[in-house]
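I'd like to ask you about the structure that follows.
All protein chains of the complex are present and in place, except for one that has been dropped.
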Amino acid sequence: MEGAALLGRLTWQLADVVDIVPETAGVKTLALDVPEWPGHRAGQHVDVRLTADDGYQAERSYSIGSAPNGTRVELTVERLDDGEVSPYLTEELRPGDRLELRGPVGGYFVWEPAVGGPVLLVGGGSGVVPLMAMIRERAAAGSDVDMRLLLSSRTLDDVIYRDELERLAGSGLTVTQTLTRSQPTGWAGYARRVDAEMLAEVSPGAEDRPHVYVCGPTPFVEAVATALVSLGHEPDRIKTERFGPTGG
Amino acid sequence: MDALMLDGNAVAGLLHEAFGAEMTTATGTCDACGASQQIGAVHVFRGAGVVLRCHRCESILAKIVVRRGQACVDLRGLRALVALQGTSEA
Partner (left out) sequence: MSFVSRGFRGRRRPDADPSRVPPGQYVTTDYPVLSAGPTPHTSPEEWSFAIDGEVAEARSWTWDEFRALPSEEVTVDIHCVTKWSKLDTVWRGVSVDTLLDGVDTSAEHSTQYSDGGYTTNLPLADVTGGKAWVVYEYDGEPLEPEHGGPARMLVPHLYFWKSAKWIRGLRLQLEDEPGFWETNGYNNYGDPWKEQRYWGD
């Protein structure tokens, strides 16, 4: 029952790195096995802590990209050039290493089939990660809830989970993409930053009271949330997860 | 809009450490303007410690400093804080 994940003591745990899988040029998925994992809900995240041999520590939060699945937890991490933690996670860490983390945390930014729909997911870049957990959870549960993903990426090569999204689309899941920097020839999707007009075309109407989840860099989230409110969506139905100016 | 601002959800781990429970689904009432909001939706700033601000009026709801197994929390900006036990989101 969900209570265990909420009321359990939150302690730092050691996860085993099972696999590291490239997603796009700057993005990798860390497949972890966490022996004492209490289970999680789609949308939650973990705090990751790195410790150097002189005691120096750095801590960052990463969304869980995988749907609940026993002790398996997948984190999809984007390497930031000026980051301190993400370069380590995407370039140094290898299968067989261990990673210190605590979680799952963040009961606020969560979707599960019991919440129902319709659902609008709006992601900017690596903001798609917690939204993908929701999409995967919906698929695993065999739910046919009306769920729509609007994903903004720089180029087609930057689209995380691209093949899987293509495969999962259908049976009530719609995936709409916008590429803001460059588009391949014959591109049929959007080719600009997310705006009110695009959201009006993609989203369920405000009168349908969709559950909305927006995730990505802070300026992206701000622009999208403001646009949705201008379209009549209730602010209380819009949940946001801002990454801040740097992720890590 | 401030590029440094995060949502309360971003400090879910810190809040859990300070309060001993998942707090992002708790509801707080701003003492300055009366606005009610889930803690996961408040505005968060990281200074020497963490500052939670009302998403409507930006007044300080709480200040949290965690050090060596102790949490120092100033909750004067919250008129009320309602936390649900053992359930999922409100």
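First chain written, first letter: the chains are A and B, and each begins at residue 1.
Methods note: a residue touches a chain if its C-beta (ideal position, glycine included) is under 8 Å from a C-beta of that chain, and two chains touch if they have at least 3 such contacts.
If you're wondering where the values come from, they're calculated on a predicted model, not measured in any experiment.
Chemist: Just to verify: which one of A:Y88, A:Y108 or A:Y190 makes contact with the chain not shown?
Modeler: Of these options, the touching residue for the absent chain is A:Y88.
Chemist: Name, in rising order, the residues on subunit B that touch the hidden chain in the full complex.
Modeler: Within subunit B, the residues that touch the unshown chain are 2, 4-5, 45-49, 51, 53, 58, 60, 63, 65, 67-68, 72-74.
Chemist: If the hidden chain were put back, which residues of subunit A would touch it?
Modeler: Listed in rising order, the touching residues are 14, 50-53, 55-56, 58, 82, 84, 88, 92-93, 97-100.
We take it that only the chains that are shown with their structure count from here on.
Chemist: Once you find the CA centre of subunit A and the CA centre of subunit B, what distance in Å lies between them?
Modeler: Chain centres of subunit A and subunit B, defined by C-alpha means, are spaced 22 Å apart.
Chemist: Show which residues of subunit B lie in contact with subunit A when the two form their complex.
Modeler: Residue positions touching the partner: 1-10, 12-13, 16-17, 20-22, 24-25, 38-41, 85-89.
Chemist: Could you please specify the touching residues of subunit A with respect to subunit B in the complex?
Modeler: 2-3, 5-7, 9-10, 41, 45-47, 61, 102-103, 105-110, 112, 114-115, 218-219, 222, 239-242, 244-245
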